[in-house]
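Only one protein chain is missing from this complex, and each of the others stays in its spot.
Moving on to chain A:
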Amino acid sequence: MGESVPFKKRFSAAALFGAGLRGQRNWPALWRSPEPRKTYQVLIIGGGGHGLATAYHLARDWGIRDVAVIEKGWIGGGNTGRNTTVVRSNYYYPASARFYQRSVEMYQGLSDALNFNIMFSQRGIVTLAFSPHELNLMARQVNAMQLNGIAAEILTRDDIARLLPHCDLSATARFPCVGGFLHASGGTARHDAVAWGYARAADTLGVDILQNVEVLGFEQMGGRVCAVQTNAGRIGAEKVAIAVAGNSTVVAGLAGIDLPVRSQTLQAFVSEPLKPVLDIVVMSGLHHTYVSQSDKGELVIGGDSDTMTSYAQRGSFATIERTTTGLLELFPAFSRVRLMRQWGGTVDLTPDRSPIIDRTSLDGLYISTGWGTGGFKAIPAGGAALAHFIAHDAADEYSSAFTFDRFRRGALLDEGAASGVAH
């Protein structure tokens, strides 16, 4: 399924070196900026990772190339460009494990597939435990992961001392650490590169990427969607898909569709760049914090989402204080490090913290939502799944559990309880 993308100019070390001799000028634009056409076969609303990956898979896997991605701002300017880039598959339930494991495996091949360095680094993720009970729950989680074929192992406090020499593991710490677990195939990737890589590949396959175009309404005919209204005029389509994260209820609401989704702020912070101090991702549910060090040397820090409904894209100071307090309890040595930037994204949370990829009650209108605080890792598999749904009017084998029906049946996939703070 799917061929490789016929890029006009491929990126490689040799190409970089050659362009270096000419002062790195003459690189082509990564994608075109076409005028919107009157109609497309498929319109995708939202130029985040999920929308762009969906367009790429429609074009590559299913030969549907008469496609436009409509983005009200700039691509990747939503949560995809605001996230803390943790990629992992340490989920509890088989349905989630299978889906997220597929996504991690797709990430492994993504730099090659897109001919774009997404800097995927499987540096491993350590999750810390601070009571025997928490450690017992981790053992249960590790067992579930191993049964699902995902490498995971319980760590003793001594193991953690070797992996995290700067972490305060002393008995006098406010919360003395008793162990943890390692998810060795987890890691980080470069968020902008994921958006740009998919955009360039989709554009090469014929997809139009329309930035600064905002969807303001839907038109329907005989119970079927037939067009969207935008600030750049009406654009007709046979099928439309919504992939707008925190704005899901707002956009679906334009079509009269209700969603079990709430929008809340999730914040993140980066520090000034440091010499290498941390070569693994560290998470602590008890401290409501997680941290990794980027290739530029910045500490990338995240925590819990703010608890109230919000579209403000800036968070509450209480959350900043709580997250940094937890970080400093774990790593007292970071107390002198200055934060450089802080920001918030509007995340789309479902009651069970699992996503929804499904058709809607309006024929021809599809949606991918509920990615919440953890949908960056899901971009490859989520894009493939939504593209499959649009092309075949049915879920693919990895995402069939992620439909609306589970709420009516009460068959929730409650990963909120299973995954704690980790994004």
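Just so we're on the same page, contacts are C-beta pairs under 8 Å (C-beta built on N, C-alpha and C of every residue); 3 or more make two chains touch, one makes a residue touch a chain; residues count from 1.
Assume contacts and distances are computed from a predicted model.
Engineer: For the chain that is missing from this picture, which UniProt protein name fits: "Sarcosine oxidase subunit delta", "ABC transporter permease", "Ferrous iron transport protein A" or "Lipopolysaccharide export system ATP-binding protein LptB"?
Structural biologist: "Sarcosine oxidase subunit delta"
Engineer: Just one of A:82, A:239 or A:262 touches the chain that is missing; which is it?
Structural biologist: A:262
Engineer: Touching the hidden chain in the complete assembly: which of A:62, A:175, A:343 or A:407 does that?
Structural biologist: Of the listed residues, the one touching the omitted chain is A:407.
Engineer: Considering the whole complex, which of A:232, A:318, A:340 or A:411 touches the chain not shown?
Structural biologist: Per the contact definition at the top, the residue touching the missing chain is A:318.
Engineer: In the complete assembly, which of A:310, A:354 or A:399 touches the absent chain?
Structural biologist: A:310
Engineer: Touch as defined at the start, partner being the missing chain; which of A:94, A:351 or A:416 qualifies?
Structural biologist: Answering carefully, the residue with contact to the hidden chain is A:351.
Engineer: Could you list which residues of chain A touch the chain missing from the display?
Structural biologist: For chain A, the residues touching the absent chain are 249-250, 253, 258-263, 307-312, 316-318, 351, 407-408.
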